[in-house]
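The complex appears here minus one protein chain, its other protein chains still in place.
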Amino acid sequence: MILIELLQAVLLLAGVGFFLVGTLGILRFPDVYTRVHALTKADNLGLGLIVFGLLLGADSVPVALKLLLVWGLALIASATAGYLVARAARRRGVRPWRARNWEKG
Amino acid sequence: MNGLLEAVALLLLVTLVLGLIRIWRGPTIADRMLAAQLFGTTGVGLLLVLAELQQIAALRDVALVLALLAVMAVLAFVARVWRRDPEDGTEEDPPA
Partner (left out) sequence: MTEQRHAVDRSSRVSVYVLRLGILLAVWWIVSGSHSDWWFGLPLAMVAAALSLWLAPPARFLLRPHQIPQFAGFFLWQSLLAGWDVARRTLSPSLPLQPEILRLPMALPPGAPTWWLMLTITLLPGTLSVRLSRQRVLEVHCLDARLDVAGSVRETEAHLARLFGVQLLPTEDGRRQ
């Protein structure tokens, strides 16, 4: 029981950590495209970790499945939104930011 | 456990507030859309944590509806973007 609560705590805190990273990413990254990367990946993982953390304490099967359903919907929504934002930016001719010391690897 | 959930909820709220800076600074509409997307995902997470913390099962349904609304918002955005230029990828400019 203690072990499960510990695992829950780890998952929840890691989830919040990724949310913080996602927000920090959209503040620090240089252009729209890179910000989309930061947001979609970090926030979805953050939500996923929180969902799995809460899942361990869920008191019934429908509640657990509902948590997963919410995560699935959020994944689809943010992957679609990320793609659409990137496409809209590209169509308006927003040039992707490039590193100054750019090298082909 | 409750103390931890409270801390988690509080930190999620902090990320929401920090996201406001991006809406304020922009510079493009797309950046502001991104902050809106951040609100959607973080809001869903916050609602799920609050549902557990306060033992209000209905908040999970609110989270579900918020996630669904996020899909709707995306669809609305699609409709607008597609109306603006229906031709898909005919103008192919090489990346800078």
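For reference, chains read A and B in written order, and residue numbers begin at 1 within each chain.
FYI, a contact is a pair of C-beta atoms (placed from the backbone, for glycine too) under 8 Å apart; a residue touches a chain by one contact, two chains touch by 3 or more.
In this text, all values refer to a predicted model and were calculated from it rather than measured experimentally.
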- Task: Mind listing the subunit B residues that contact the chain we can't see here?
- Result: 57, 61, 64, 88-90, 92, 95
- Message: Which parts of subunit A face the unshown chain closely enough to count as touching?
- Response: 17-18, 21-22, 24-25, 28-31, 33-34, 36-38, 40-42, 44-46, 48, 60, 62-63, 65-66, 69, 75-76, 79-80, 82-83, 86-87, 90-91, 96-99, 102-105
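Everything below uses one rule, namely that only the chains that are shown with their structure count from here on.
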- Item | Inter-centroid spacing, subunit B versus subunit A (mean Cα positions, whole Å) | 10
- Query: Can you list the residues on subunit A that touch subunit B in the complex?
  - Reply: 5, 8-9, 12-13, 15-16, 19-20, 22-24, 26-27, 32, 35-36, 39, 43-44, 46-47, 50-51, 54, 57, 63, 66-67, 69-70, 73-74, 76-78, 80-82, 84-85, 87-89, 91-92, 94-96, 98
- So, in the complex, the side of subunit B touching subunit A is made of residues 1, 4-5, 8, 11-12, 14-15, 18-19, 21-22, 28-31, 33-35, 37-38, 40-42, 44-45, 48-49, 52, 57, 60, 63-64, 67-68, 70-71, 73-74, 77-78, 81, 85, 95-96
